[in-house]
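For this depiction, one protein chain was excluded, whereas all remaining protein chains were kept in their positions.
A and B are the chain letters, set down in written order, and residue numbers restart from 1 in every chain.
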Amino acid sequence: MKDTMNIVGKRVVRSDSLAKVTGRARYTADLKMPNMLVAKVLRSPHPHAKILGIDLSGALKTPGVKAAVSGFDGFGIKWGVFRYTQDHAMLPTDKVRYIGEDVAAVAAVDEETALEALSRIRVDYDPLPAVFDPLEAMREGAPIIHEQYKNNINIHVHIDVGEMDRAMESAFLVREDTFKAAGEAYAMMEPYAVVASYENGFLDLWMPNAGPHVRAKALSNLLKIPLNRVRVRHINSGGAFGGRSEVAPGDLVASLLSIKAERPVKLVLSREENATSSRQVHDIIATIKTGMSKDGAIVAKDFRVVYDGGAYSSTGPIATSIPFYVYEECYRFSNVRYNGYRVITNKGIRGMYGCHGRAFLAGNEAQMDMMAKELGMDPVEIRLKNGLTSGEMTATKSRITSCGLKETIEVTAAKTDFQKRWPKTPKLEGIGMGCIAIMCGFPMGFRSGSSCYLKINDDGYVTLVTGVVDNGQGNESMVIQAASEILGVPMEDINLVNADTEITNLDPGAYSQAAAFVSTNAVKIACEKARKQIVAIAAEKLGVAETDIALKNRLVYSVEKPEKKMPISWVAREAFARADPIAATGTFFPNIDLEREWLSRPWGQMAGTFSYATSVAEVAIDPETGKITIPRFTAAHDCGRAINPMAVEGQIEGSVQQAGVAAITEGNLWDGCHLLNPDLLDYKVPLACDMPEIEAIIVESDDPVGPFGAKEGGIAIRMNAYSAVGCAVTHATGVLFKELPLTPDKVFEMLEKGTEVEG
Amino acid sequence: MFFRALRHFEFFEPKTVAEANELLLSYGHQASVMAGGLSLIQTMKTGEKKPEAVISLQKIDSLKFIDSDNDQDLKIGALATIRSIEKSREVQKHWAVLVQTARCIGSVEVRRMGTVVGNLCDGTPASDLATILIAMGAKMRVTSSGAEREVPLENFCVGPHQTVLEEGEMVREVRVPSLGDHSFASYVNLARTKPDITKVSVGVLVKNQNGACGDVRIAVGAVAPVIVRVRKAEELLRGEKLKASTIEEAARLAQEDVVVRPITDIRSNAGYRKEMVRVLVERALTDVVDKMNGAHAH
Partner (left out) sequence: MRRIVCTFVVNGVTRELLVETNALLSEVLQDDLGLKGVHVGCGTGDCGACTVLVDGLPVLSCSTLAVTVRGKEITTVEGMANGTKLHPLQESFIEHGALQCGYCTPGMLLASKRLLEINPSPSRQDIKDALAGHLCRCTGYNKIVDAVMAAAEGEE
């Protein structure tokens, strides 16, 4: 099939690029509506305090103020993605749990008035003892932040497979290390913004988001409005990276204000608010104990991982599990115990992240290198030895159906001359390799599937309706490209109507890496059905066999006798006349074990398929300052098949930045409850001049179920680029790295330790 | 509906320094001077500054200069941007170290909008320019209605974002002594990335006296509330030849100097910063030696 494709697999221009280079693309902050009001949020100055009362009367008396709300204006409902995580009221009435938490809000005719009104809101607090360190929070006697979470343990994921203790005891080589990593900031370039407009019982919302359907569901619950009256609409999103997957307090705030004022309301967060009060990334402490046999096979793994979850559950069960699963989807081990604890602290809420789990994943990889060295193996050998292959099962019983791990290891090793350089790199230069797998879609109950509707209009142009979401990855362009391939019309003939909850059907959203494997599959199925209709009519009209028909350039034609042809528009019109217009629905639901549950039943098929990747980082360290430079980065990704290679490369390169270079620059810094770097000056998103030379390599394993063989593009590199850096620094210094990010001061310490070891 | 990040204020655009001085006097502490505005607008956004009057210097054409023709000193007017220093042929030729320092600052846009004097008046101990200019012995020309005084840059800041300027005063220009044929300067800094805010910085000026050190000045930035000079190290070097062992010893003295009392903050930790003072002083002095040798070879 590969060779016969016209558009899939080509470096096509993204469908959204013209609007984005001309400034015509619309983001939430650009929206303007008649009578629109400006909203401002009053935030908690306390990390932990009882709310004794909130008095909005001063604000309401301010001229120009049209509405003021607090949690007392809601229904007292707490949202949670799971039944057992319903702890987030969005606007609290009992107590505040972190500095920056939304407490009350106003809507006014302009910003200055809104700010003035905020200053007139009186909130009575009774400060409570607070706790900021997850290990302290777990101790007996620590202040309890939510009554239902004993010892502040929000989530405990316990996985026990095989006979871990026995296997560890009989292992030839055993090693235990602890790794830490600071939580990151999503630092999407567009700060969160929302517009809510309530009219005649219908609530319309626009905000950058990765999953309009889950968001609408949450708001429908919180506001007691049926789903078909809460409409989350399509808008461009200036990045998400996992930080926009869930309903945000601002969604509720703007909705309540709009309902009260009966006018549209716009709320735009500042960069600082975006950092403190939207989502943040988990800080992680991972203790990893590994047993290996003499030949380098992993025989036992014992993990204890503590995730600092901040004040609320968020997607807690998922976040506490994912690092383990992406690891087990990559390597073979049959005896394993995983204890993952997500702990509540009085800090901002932590969510899933595209690069989630770096302490755990980079720690595993670097520790493996140290153990391999003792056994006389190099990083390439040990990875090839333990890497999973197609047809195998993971420890928790997911079947791998396509796997290019070996190819990604081999191609990156060859390109970097890895095995030759490894034993004899110059002093303070290092090379490191990181591997990973990732599930393409994971269990989200009935939301795990996607469906698409399409119609061909009487002029032959196509309308494609799907829930697929684009936060910049190029998902919109991807589904248009797929439809274009199957229907034989140019991409520009296709109008995509997407991510609008009142029109589109359920879709996992730009979450769980499902857009290529799940959403595009649904689009493909719908297009194939429509194509069948076209082919049937055309075959009849042209007097040729259906098997002889092809579609290309807006034409239906006979392959054998190409002069026999007709425009697709004619077929469309004929179909209307036959009272059977060309229209189709396609639905795809991945092969997932729906009995699987993150806590109660952590086994069974996790996802329809898994993608694979290997990253190789090369580093050099300044011996006097500890400063690291990364001159070169090589990354190979088994994405199944690249629908648009340019887009996949872009994802790989972005991942090298956001996970790889970030491993030496990025981390949120805290002084107890205060986030010290909620800006882009002291939170170091890598700059152009920090970037290594990147070689992005695409490996195609042609997944049997994926659309055109595709799985997922780019996230896998996000989950291993830091490992490559951690391993390279470990290689360069001879000392196992222990903490990310590897800022010069930390590396300097490692160097001093290294000389101690030597001398 | 309007989004306005800043509160209301009275806005003035005087055309002469005298006019500006008068406005400054009448508004006293309620007034803020605006040069490029880059720092001022940030502090107004955060509410650190809530001026009733903003007095822009941007229309005072007489402050837009970089002057080095008439006498030996380089005079940088209050409206000269960092970028203009970087681009000035005179500065490139005779004060190359300033060009090199300017390039460490922020981005092209920041250097185009920010002024040198504004950077110095902002009074951060992490200022790249202030560190080198203190080593070079620069002086601030301060004007007020009817009076003018000169303050060595070294004494200009009394704390982070605190200067000796009094009500009604502003800076007209900064003067940088000529390096001549015998003085050599070097600036080195440590930041996470090239255009980043400095964690530790060192500026050095050495006067070559028959192959030995004449006058020496070593300024260290971002290790105390204000930029400091490490005088013990300077004393050690005076009259000495810049041998590797001497440089090493001076660097060690600099690190141990009591004025070097860095704090642990978000950009780095105290212990590491102290270590880096040694490394950077050594690098700056070594660079000076290279420059001396280079000049000799010509």
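As a working rule, contacts are C-beta pairs under 8 Å (C-beta built on N, C-alpha and C of every residue); 3 or more make two chains touch, one makes a residue touch a chain.
The structure displayed is predicted, hence computed values, not measured ones.
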Partner chains on view for the chain not depicted: A, B
Absent-chain contact - pick from B:25, B:110, B:164 or B:259: B:110
Touch with the omitted chain, as defined above, among A:550, A:583 or A:646: A:646
Among A:239, A:490 or A:567, the residue in touch with the chain that has been omitted: A:239
Residues of chain A (touch criterion as defined above) contacting the omitted chain: 11, 13-14, 16-27, 29-30, 32, 187-191, 236-239, 241, 270-271, 471-474, 646-647, 649-650, 652-658, 679-681, 685, 687-689, 691, 694
Residue numbers in chain B that touch the chain omitted from display: 1-12, 34, 37-38, 41-42, 45, 54, 56, 58, 106-110, 112-113, 194-195
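Keep this in mind: only the chains that are shown with their structure count from here on.
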Centroid spacing, where centroids are CA-atom means, of chain A and chain B in whole angstrom: 44
In the complex, chain B residues that touch chain A: 1-5, 7-8, 190, 192-197, 265-269, 271-272, 275-276, 279
Of all residues in chain A, those that touch chain B in their complex: 32, 36-38, 109-112, 266, 268, 624-627, 665, 669, 676-677, 681-682, 684, 686-687, 689-690, 743-745, 748
